[in-house]
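Partial view: only certain chains, each at its native spot in the assembly.
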Amino acid sequence: MATLSLKDIRKSFAGIEVIHGVDLSVKDGELVVFVGPSGCGKSTLLRLIAGLDRPTSGTIELDGRDVTGVNAADRGLAMVFQSYALYPHMTVRQNLSFGLENTRMPKAEIARRVDEAGRMLEIGELMNRRPTQLSGGQRQRVAIGRAIVREPSAFLLDEPLSNLDAELRVTMRAELAQLHERLATTMIYVTHDQVEAMTLADRIVVLRGGRIEQVDTPLGLYNQPANLFVAGFIGAPNMNLFPATARDGQAELPGGLRIDTGPGAARDGKVTIGIRPQHMHLAEAGEQTLEGRVELVERLGAETVVHAVTAEGTTFVTVLAGQPEVAMGDTLHVTPDRGQVHVFDADGQRVARD
Amino acid sequence: MVTAPLTLLARIVDPPLRLWQRWTGLNGMAAFFLLPNMAIFGVFVLIPLALNFVYSTTAGTNILLRDRSYVGAEQYARLLDCANYLEPLTCREDQFWTAASNTLVFVIFQVSLMIAVSLITALILNREIRGRSFFRAVFFFPVLLSPVVVGLIWKWILQRQGLLNLMMVNLGLEPEVWLNDRFYSFVATIGVSTWAHMGFYTLILLAGLQAIPKDLYEAAEMDATPPTRVFRRITLPLLGPNLAVVLVLALIRGVQIFDEVFVLTGGGPGTSTLYLTQYIYEVGFASLLRNPGLAAAASIVMGAVLVVLTLAQLSLSRRSERAGER
Amino acid sequence: QDPTEIRIQWYSDGIEGEVMQDLLDRFEEENPDIDVVLDNVAYQVIQEQLPIQLASGRGPDIARVTNLKEQAQHWLDLRPYLSDEQVAYWEENFGNRFDWMREDGSDAIPGFLTQLTMVGGFANATLFEQAGVEMPGDGATWDEWVEAAAQVMESQGTAAAFAIDRSGHRISGPNASFGANYIAEDGSPAPIDDGTMEFVTKLVNWTNEGLQLPDVWVSAAGTTYRSGADDFINAQIPLLYSGSWQVANLSTTIGDAFDWVAIGSPCGPAGCSGLAGGAALVAIEYTEHPEEVARVMDWLASEKIVREFSERTLFLPAHAGIVEEGGLEFQSDDPNVPPALDRFVQASGETLPLADQLPAWRWANAYYGALVTRISQAMAGEITLDQARELMDQDIADVVANANQ
Amino acid sequence: MSNMTIRQFVGQRRGHGGRWHWTDIATWIWLIGGTILMFGPALWLVMSSFKSPAQLAEFPPTLLPYAQETVMVEGYDDPLPLYTARLEDGTTAELAEIRRIGTNSQMVDPADPGTRIDVNIADRTPIRSIGFATGNYVEPLVANDFPRFLWNSVFVTVMATLITLLTNSMAAFALSKYRFRGRDAVMLLIVATLMVPLSVILVPLYSVVNFTGLLNSLWGVILPTVATPTGVFLLRQYMLTIPDELLEAARMDHASEWQIYWRIVLPLAAPALAVLAIFSVVWRWNDFLWPLIVLSRRELYTLQVGLNSYAGELNVQWHYILAMTVVTMIPVVLVFVFLQRFITTGIAGAGIK
């Protein structure tokens, strides 16, 4: 139960500003995911929200109350630290119950919650170990557990699943989603995992160099990236970006493929055409194609990532389903799905095509 | 800086040490690291200690071992000859037992007080207060004074016409001859020795506090932990190894208390602040008695008791120590 | 050739170190082949470290010591290095005190007393005058003195009537005055006798009645030395029983604040005895330059030098010739000093036989230690006087037993 | 510091926006009370070191050093002390005392040197003003071989501290970061020897030093003190808190054990090393008993030995001792101020997840 609003938050370390005026409001019960390149300020922002650091300027409101000067302890949030920060001298059980004991909760209730969290995180058998005796992923799960047993009004999670294996990550993701639903808590979630971001988020906040680039729903971001940066950042592998010059409302890609720039764009001038690797298919006969020599083939099993380079020297990537027989040196002919092509103007801003 | 030649030296010794390491492995390196200290230690601490034990088996007034006569455990027998151990006067060496029981009570109170005071001070000096270095110097200052001067200053304060009585008179209170009172004298020895040495322990604890990772405090803060609980559950356990140092050293130095008390109360009134080291000193060195054998025996009995106490203490703190061994 | 280096280990209670340095500078001028170095040390060194050095056959060439008899085996006999004429001079002027510093039965000349000390009392004349109390004259008893001082205490509101330094040595003169004998016929310690107990009992009672300042005796344990001088200097007590060495100290610290006089020792039924003592300059047996040491010693023992030394340091000389001749011009403009010193010289003639024997008696220290330790305990109420007596006997027996092992 | 948590528990004011939390108030009460209690007596010591012997012995004591005021009065060669005297008519006047006889003081009005006034000594109080007996400082410094003593002390202190830091930290490193048979036994031995006061083993120690030929050598002062069990114990316990993982990282970086010790463990133990350095400096600088034994030659005396010659059998010249205490304290205070910064350069914890 918490709404959160950040107003023009700035933060400097030793005079160097790393957060340059962030405005954001998070609705009660919303799950917001922060994504952005390493070092862009995600953790810093989380720490500011938590109250562990004070912003250099700007205000933070929780449930409409200005909490900028309030201590972390009094904000009632729970946090999973990127560095875990487990208590080294306590067993897993003690680590988990420590926060609850602070609230004078009955012993039985503490034990119940801790056991439940242990089951959920699959660390039930490690309860009497110390953090040093755990593997990296086990530690991370304890860190998550420490936050969730508290059942706070809002969660701050800093890359909580980064050290877990794929299977566990899926399970944990589902557990967190369930928890979010059950407790109806607000969650702010930092992750580098696109799948996590796309599946969990109500809204995604894309950060870059201490500034917000775009805030939108996952599919909103995917389908209408506001600018080149977001377009490149969301989706894996990255969107292929072809610089081009529009002439008469048409831009020409290397190899001669022509794309309508749409009504929003200047009919002439520099544009960038973006095509996701997944939005190309092997050209059928007679289709206008993008042609390239295959440079690298990454076979992931379910799909195959092909890196190719055009005659003009532009590299592009395409994802083909299954394990097609493509080899290095082959010539690849692909056709973009025209409906899925993105156009950006000279400033890198997205241009609506329809 | 001064470290430049040291750095060079460290670079020069590295290659031979690498060879040594390759040759002898980690155990050889452990030996290498221990060697200089243990060699000096052996010659200047262990050998004298062993000699001291030999002294305790001899009698006479001669100083040099070769001039003394061997009497076996006689000195120990004399020390431990007691009709009722709770009643010093029934003991052959009544002063030893008086001193021992005084020391015991003294140590219990002094060590508790010392730890409490220096821990609180360290916690406070670890806060980000203005003028932190100044206050650190203030609390450390008395450590710089020689015990004799410490005793003297406090004697001037506490004696019949001392500063304290002067202040009490000015405040309209009845003056008191503090050092003629058994209780006040005892309290004074505790207070003064704490005053004189707390800076020492405060520094150790201050360094220990610095070694506690800051993010644990942040985690605790996220858990809305009350300060007292943070102290009990995080600071104290993680300070464990350093607290053990303080405890052991305070204990040992408490038992060995001498100079400042000697100047301040001289062991009086009566024998109420007569502590073990003064007894040993008197027996062994004061010209009037001179019985080095007995003094050595007493010191060994005292050391043995201390070893036992320390071991008990260390094994208690083992657990917190293991937590420290991250 | 390099001058021979002679080292003197020396401690100072006052300015005597500077005076000695001064004299030695003069010696070196006269004897360029000898370089005398004065190693000024704390008294503690002389007491605690020198014995260790001596026992290991080391040490300085010459030392100023107070523990004369017990370490006598380490002193060098100067006799072979002195000419007959010089030997005669030494025997004549210092001979009566050689027994204090040589082993029983020896005829060695180990050194000479730089200073004779005489135990005795001081009274604050001004306080007496202000209280309108007449100071008891020569021959007055301990009771009379304490009585008079008590009156002063009442009248002037001082903290106590008197104090005796906390030291077994200090009370041994008075003990003798009360008929005490410490020495058995074979020279070993006799049991504590009634004479001793009589004075001790008085002392304990006086303390309990608040007449003797408890701060001095009660507030310490064991054999710790405590002086009542500070309280006397601050006019907190009208009467102090200490000794001649305090004269210089009193003079500088009291200054013009009040008049004080030396009163010698009050009397008991057997006499009015104080106790002599002193510090001696002795040659150390382990020196590598006995000839030169003898030259230095002889020079320092010469009448002219001893006289100058005494006059400048306000010490009582232990030189028979000088004492006889008199006429020392003590260098002080304090009018209280010369009469006080004179009174001490006079007192040194009033000592009882026991007091004369004690400085040269092997077990004196054992006795002193037991006395001071147990009397304090009795004063503090920890033990009764009877117990104290028993314990003292036992303590002394222990020391003797250990020493004989 | 950026870190709020530290500020909270360990930090400035707990309440933000100007509110004071009770811990803040308690902190300041403790600090101010502590300052008075800890520093007050010491300040008094400094003041007392400027007092004359008579003033030192004076009851009741004064805080500041005072000296009697004097005036030159016509007809007298020496300056005369000034007093406030209550005269027979009940008025008070400032008079100079010519001499005192018994309870009677002969005084004179400095303005009117002709007439003598008799005053009972109970009716006069001396006029005193603050005056510093600087002679307490000057005389020993001039008379003693001060520069020589100072050099010896500095040499002993610096060498002993360096060797102490080196050997103790090496031993502590071995005892905290290696597992070898007998480790606990060595540790126990070291702790056990802490128990024995130096004064007790003085005689055997003397024999040992005598045997090693170090008597009357500064190394004889230095060596026996550098293997302090306290230092090993202190450093070892601190090193226990350094994460082993850093050492492992260094091993992967092909660092020899010596380099691990020198470049990883030593810097990380800086706070404890600073503490030990401070202690060592204080101890060695103030050492008294031990140098006394080893050094019996004046040219080898350290300051403490040299200056303690003011303690005699029957009298102690406190005015000199106090003044010299203050003098000898100054360098140590400076060392402390310099080194204490290293105590709070805690860096542990970071770098490890």
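Labels A, B, C and D are assigned to the chains in the order they are written; within every chain, residues are numbered from 1.
Heads up, the rule we're going with is that a residue touches a chain if its C-beta (ideal position, glycine included) is under 8 Å from a C-beta of that chain, and two chains touch if they have at least 3 such contacts.
What you see is a predicted model, and the numbers here were worked out from it, not measured in a lab.
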| item | value |
| --- | --- |
| Protein chain multiplicities, whole structure file | A x2, B x1, C x1, D x1 |
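Please note the rule applied: only the chains that are shown with their structure count from here on.
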| item | value |
| --- | --- |
| Interface with the most contact pairs, given as the two chains involved | B-D |
| Furthest chain, CA centroid comparison against chain D | A |
| Whole-Å separation of chain centres (CA-atom averages), chain B against chain D | 18 |
| Whole-Å gap separating chain A and chain D, where each centre is the average of the chain's CA atoms | 60 |
| Overlap residues in chain A, where contacts from two or more other chains coincide | 51-52, 71-73, 83 |
| Junction residues of chain C, two or more chains touched | 48, 52, 56, 234, 236 |
| Chain B to chain A touching residues, read off their complex | 213, 215-216, 218-226, 229, 233-234, 237-238, 240, 320, 323-324, 326 |
| Residue numbers on chain C that touch chain B, as the complex places them | 47-48, 51-52, 55-56, 67, 70, 159, 168, 214-215, 218-224, 226, 231, 234, 236, 365-366, 368-369, 373, 376-377, 379-383, 387, 391, 398-399, 402-403, 405 |
| Interface residues, chain B side, partner chain D - complex | 10, 13-14, 17-18, 21, 26-27, 29-31, 33-34, 36-38, 40-41, 43-52, 55, 63-65, 120-121, 123-124, 126-129, 132-133, 135-146, 149, 152-154, 156-157, 160-163, 165-166, 195, 199-200, 203-204, 206-218, 220-221, 227, 230-231, 235, 238, 241-242, 244-245, 248-249, 252, 255-256, 258, 277, 280-281, 284-285, 292, 295-296, 299, 302-303, 306-307, 310-311, 314, 321, 324-326 |
